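Note sheet for the following structure.
Here the complex is missing one protein chain, while the rest keep their positions.
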Amino acid sequence: MLLNEFLMLGAVLFCIGVYGVIVRKNAVLVLMSIELILNSVNINLLAFSLRNNSVDGHTFALYVIAVAAAEVGVGLAMVLLMYRNRRSVGLDELSEMKG
Amino acid sequence: MLSALATAWTSPSIDYHALAPEIILGGGIVLLLLLDLFLPDAKKWVLTPLASFTVLGAFIPVLTLALSNQGVRSLFDGRYMVDDFSLVMKGLFLLAGYVVILLTADHLREGDYYQGEYWFLLLTSLLGMVMMASSRDMVSIFVSLELLSIPAYMMAAWRKRDLRSNEAGMKYYLLGVFASALMLYGMSLLYGITGSTKLVEIATYLGSDLTSLRALAVFFIVVGFAFKVSAVPFHTWAPDTYQGAPTPVTAFLSVASKAAGFVALVTVVFVAFPGSHDVWQPVFWILSALTMTVGNFLALKQTNIVRMLAYSSIAQGGFILMPLAVAGVDGVANSALRSVVTYLLVYAATNLGVFAIVMVVARKTRSGEISSYGGLFSYAPGIATLMTMFMASLAGIPPFGGWFGKFTAFQSLVSAGTTWSYVLAIIGGINSAVAFGYYGKILREMWMKPVPDGDTTPVTVYSSLGVALGITSISTLVLGTFPGIVIHFGDIAGLTGAFIK
Amino acid sequence: MFSAVTEATEVILKSGWFLEHAYIIPLIPAIAFALIIFFGKKMPMKGSEFGILSMFGALAMSAGAAYQWIQRVNGAPEEAYIKPVIKTWTWWQNNGFSFGIGQHIDGLSITILCVVAFISSLVQIYSTEYLHGDRRYTHFFASLTLFSAGMLNMVVAENMIQLILGWEIMGLCSFMLIGHWWEEGANSRAALKAFFTTRTGDIGLLVGTSVLFFSANDWTQKNLGVSGFSIRGLSAWALSGHPGHAAITVGAVALFIACIGKSGQFPLHTWLPDAMAGPTPVSSLLHSSTMVVAGVFLVARLYPVFFKGMNIMGTSLNFIVLIGGITIVIAAALAFVQTDIKKVLAYSTVSQLGYMMMGLGAGAWLPAVFHIFTHAFFKACLFLGAGSISHSASHHSFDMKKDMGGLRKFMPITFATWILSTLALCGVFPFSGFFSKDEIIDNVGHNGYTFFMIIGLSGAFLTAAYMTRATYLTFFGEPRGAAAGEHHEEEHGHDTPAAHDDHGHDDHAHDSHDAHAHDSHDDHGSHGPRESGRIITIPLIILATLAIGSGFLNAAPFGEKWENFKKWVEPRAEVVSITGIPAPTGGAGEARIAEGTTDTTVPAPDAAVSSDSVVPVDGEVVSEEPVADGEEPMPMYDEKSAEVVGAEGEAMHESPCGTETPEHGVCYAPQLHHAPFKWSKAAMSMIIVFAGMLLSWLLCVQLYDRKNKKLVGLTKRNKLLGAGYLFLENKYFLDTLYEKIIVRSIAHPIARAAYWFNQNVLDGIVNGAGICTKTVAGWVYRNVDQKLVDGAVNGAGTTAENAGGALQPVQSGKVNQYGALLFGAAAIGALVLVIINF
Partner (left out) sequence: MLASDVLVAQNVGFAIIAAIMVVGALRVVTTKNVVHAALWLVVVLAGAAAQYVLLAAEFVAITQVMVYIGAVMVLFLFGTMLTRARIGAEQDLNNKNWFIGLPIAVLLLATMLMALNDGFKAEKLPVDAPVVTTQQVSDQIFGAYLLPFWALSFVLLAAAIGAIVLARRD
């Protein structure tokens, strides 16, 4: 297996995630796109862990998973809050402050 | 084969003195949470003093550590360092946190907030900052960053029924996650290239091969922190979040959170990337120039005071970034670090003071517009004078602290002596003149405009706000009048791993 | 700092308590400021007593210091270097940087100290009456006192940081004071404009100071043991031949930009006339005699730096002399078209500052400093006179055309002091302006700047002319408007904007807020013009006396004996030898100086004298000092030694402090030459001045008395003049003169040629020159001054705001777009970096 196979898969996922966060208006979908990005990072970390013959990458990946879970929790709480106040989860409506 | 199999696990030896600030904060957090759970509502007032005593209590070991002669304390195999730099920054975070607690105390009581949870989040975020100051490997830095950010996201949205507060929290959260994703990607690449997460080892292994990947990794990490310090073009969240978040939270974000971003940035750049200055120097140059200029120009257009202060704080961030643009030049690294530390100290004192006044005035006028400051001098001369002092400090007029921060920044630039550093110095000079345009606007409102609604009842300054104002104004004045004190902090702020190997 | 480094003969200089403790002078008003802020409102005089007492204290100390300085100079050998009285306390230091505060007292600082303390005292007294009943009376005095503290601090400053501190305090205070009556939008705009413009210049000050510090610090530390901020160190460094050309030039240019801003030099002069929006005492103190000379003072203070950096005396043109020259003419021309009396004076100030700058730029250091000295008195007198008129005669209006005229009958004291000061300003012979301004012009020419000498003379002509016009409009003719007792509101009708010199009404600097100040007690419009009260007239009289007398301090026409100012103030370009790194600085009474001389056979007799014992207290002269007043120089002092430097006796360059470099010594001032006084030159300039007055007078009579506003009409009338017709009804004695000189000669049969000459040439000159000047100046005022320069200043602000506006769409409020920006910037940055590092 080539190292770059994994890395490029990671890069593709990353960029799809980036596309997602830019074009998705629904906040829940944006959160899903973020998960894509974070997963690409984990693929990278584990591939490098294998390449460098060290365990640090595994640990790092576990921390990333845990933090990602926390972030999703917070994000969904905010989405709920937003929904409760505005009856909508469209991010475009969050433009009361600008300029 | 993975060699780690062979080594049996041994319990890591922990220097509890070195970890005492973190432990005290952590204990306080847990205690706060438990008390919040079990105390009846009538006794919930206990939480506020508990929070402030926790912060002050955590400050004690910072002092004892600073006074002990043991030098650098290295924990967890060099992944966590308690050196002078980290102690200075921990002190800054804790004091800033204390002032924010003072700012919040009455605000919380009057508003519709969950108090116990608010203190819990504030202290958690502070814990993240305190850990950030000592973290010397990528995992610690990442976790500390999240530890300080996640509570801050929620604090920004803490005014639950306010649409603006929701919006502030959501924007801050989303962009924060985007930025930390980018940073994580950069960290993963860095780990791949060097095979280590320890900053010192990264510096050793980060050779000149794999140049394009190295550039990518360094750049993404810098971007991640550039978001945190709201450097243009990664600043977009800042004005909206500052405006929408509860004012004490804004003060916290614009001072402590920004300082934490700088601490991380400085640590990573100086400890891990000293050899890659060909990558980050131009990046910082552009970031700094853009940040100052865009921040200033947009600040000129603002009519809302907090929003203007947001842009002002963006622009100030540009000044703090200035010395980093030349920190790779031989012999400048030390003075650049000193300048960043000095500027952060001065900026923290001044900006917290400004927000204290914003809160005092908003309590009376119930408005965030700059025009609501009209005639402030006629009914609150003391407040107007203090505000003038803070504005003068932000604009860099001696003898208030701000001038000295700018002075050290320019000093680093000039001592680098390259063409680009001079150009940046000139851009900085022009910007510091432009900045007076909007600081002067406030001064003009306060001193030379009539009171908008003719209501000249004097403002009430609650005792906690008064203490906050006292601390910040005296620090601003003292830092500007006797810069020797702040220089002393700057001097001892050597960064272990970068300068004291 | 030097005393320990010499092996050469030492001369003991007298000192005294006042000299040694001059640093107290700025502290007095600073403390008074705090007292006013905290206790002012509760005091019987609302805090003004603190201000006035502190200024008296400062004045007394300055006078004491001046006396002791004169003793010090008189007691020294004729060619000895008079060491300034320097003290430094370290304020703070870190690696490589040591910032001190202290004092640097020499002739220059003593001069300015006295002027500032004196004028401030008078202005404060005057203000107690002028601002009586003002709602921000206490604040006004607080600002005024702090302002004086800032200026005094700048003057005594030992190093650049201290100087900048004072400089900035002045800036802040001027902001407060100009905007004192902020209820009128124009005033607060003017205040912001003043602050903003001077702050723009101040960038130059910071940049220049940093550049000089980084270039000079090593040298000064090594050779003098002082930091690169030290004024003394910088002076020595500049003349040592060590500085690189680029560094010192950049430093000097940057500093000079600050001076342009502060001293209202072209093209940053526009704030000064606008700043007349402040109360008149403020105009008098800040914008005529003290704050605006800060820039000139800085040039004079760091003269060696500018001397080297700008290549003064090296070529026939340099930046300073050019800016000074331009300013003289531009401002003087502008003064012609003002209807506001304070604006005439403001432009006059700008023009006079141009003289000082031009003098400094052309190597006429002493005349320029002397002009600061004399100008302060007569200009303060003029401003206070204008204030007196508005206070008592014209209902707080400053419009000469609408609200004044004929006031000489009502205000004899104001009129007399005004005339005396005007004569001084014009430089008429025995008045003080003559001795300073004429010396500047003379020396500029003498130093080879012939073109600028002509500029100076034209400036003198214009000065005479516009002051005559202002005097005529104010004191002669018939009372108009408010001066005639008309009601205040009426003269605000916009019916008669004079076509030839209308300027924007919005920037009228009416002190209309005096009205607010007097609401409580004033009886508006119920009385005609009258003389002001004693509190106002006494300062006027004192100042007018000085306007006459102060010139005699340096009356070159009467020979060397009269050139006291030169002796006391001008630093001597003697070389002081140094060898190696000096010992730590001496004690408080560091009064010894070193003379560069080869003759070291006689050991210094005072080697064992402790520094304490050479400090005479309170002006007492310690008798053991070997040099007595006015006696022969010390016996071992060798006349030639000034040209021979260094312990080894190497033959040094002939002019060590000129363009050449001393090898083992330093000097603190460049060698300058003084033009010998010639009556012929003085006579020439007098003729020019009188010609200016005369022409202007004629023009004024034509324009204002005859209400003959159009060129066509004037020409027509001049034809009638040919018949000797209309002048008969002229009732002014100078009109008779006019009639005799011109009309008779026209009427005379042998004067057909003269008639032609008159019709075509004199008329052309009188009308043409006058109207041309007015037209051109009006055009310049409208287009260049108000549009271009103002436009540039305002435009910069507008551009900045527009740029901000252009950026605002980026801040769209849409979080997806923020994300796009974040990732987009990251992508582009990454692409660039990857390609670079590929």
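So that you can tell them apart, the chains are marked A, B and C in the order they are listed, and the count of residues begins at 1 in each.
One rule holds for everything that comes next: a contact is a pair of C-beta atoms (placed from the backbone, for glycine too) under 8 Å apart; a residue touches a chain by one contact, two chains touch by 3 or more.
Source: prediction; values computed, not measured.
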{"item": "Which residue of B:140, B:194, B:257 or B:335 touches the chain not shown here", "value": "B:140"}
{"item": "Touching residues (missing chain, whole complex) on subunit B", "value": "1-2, 4-5, 7, 9-10, 12, 14, 19, 22, 26, 29, 33, 75-77, 79-80, 114, 117, 120-121, 124, 127-128, 131, 139-140, 142-144, 146-147, 150-151, 154, 157, 160, 193, 210-213, 215-216"}
{"item": "Interface with the unshown chain - residue positions in subunit A", "value": "1-9, 11-20, 22-26, 28-29, 31-33, 35-36, 39, 42-43, 46-47, 49-51, 53, 55-56, 58-59, 61-63, 65-74, 76-81, 83-84, 89-92"}
{"item": "Footprint left on subunit C by the chain that the document does not show", "value": "814, 816-817, 820, 823-824, 826-828, 830-831, 834, 838"}
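Definition applied: only the chains that are shown with their structure count from here on.
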{"item": "Comparison of A-C and A-B (more C-beta pairs in contact)", "value": "A-B"}
{"item": "Rounded Å distance, subunit B centre to subunit C centre (Cα mean)", "value": "45"}
{"item": "Residues within subunit C bordering two or more other chains", "value": "808, 811, 813, 815, 819, 823"}
{"item": "Sites on subunit A at which at least two other chains make contact", "value": "21, 30, 91, 94-99"}
{"item": "Subunit B residues touching subunit C - in the complex, by the definition given at the top", "value": "170-171, 174-175, 178-179, 182, 211-212, 214-216, 219-220, 223, 227, 233-234, 236-237, 239-240, 278-279, 283, 294, 296-301, 392, 397-399, 410-411, 414-415, 425, 429-430, 432-434, 436-437, 440, 443-444, 447-450, 482-485, 487-488, 490-491"}
{"item": "For the subunit C and subunit A complex, residues of the former touching the latter", "value": "808, 811-816, 819-820, 823"}
{"item": "Subunit A-facing residues of subunit B, complex", "value": "1-4, 138-139, 142-143, 146, 150, 153-154, 157, 160-161, 163-164, 166-171, 173-174, 177-178, 181, 184-185, 187-189, 191-192, 195-197, 239-240, 243-244, 301-302, 307"}
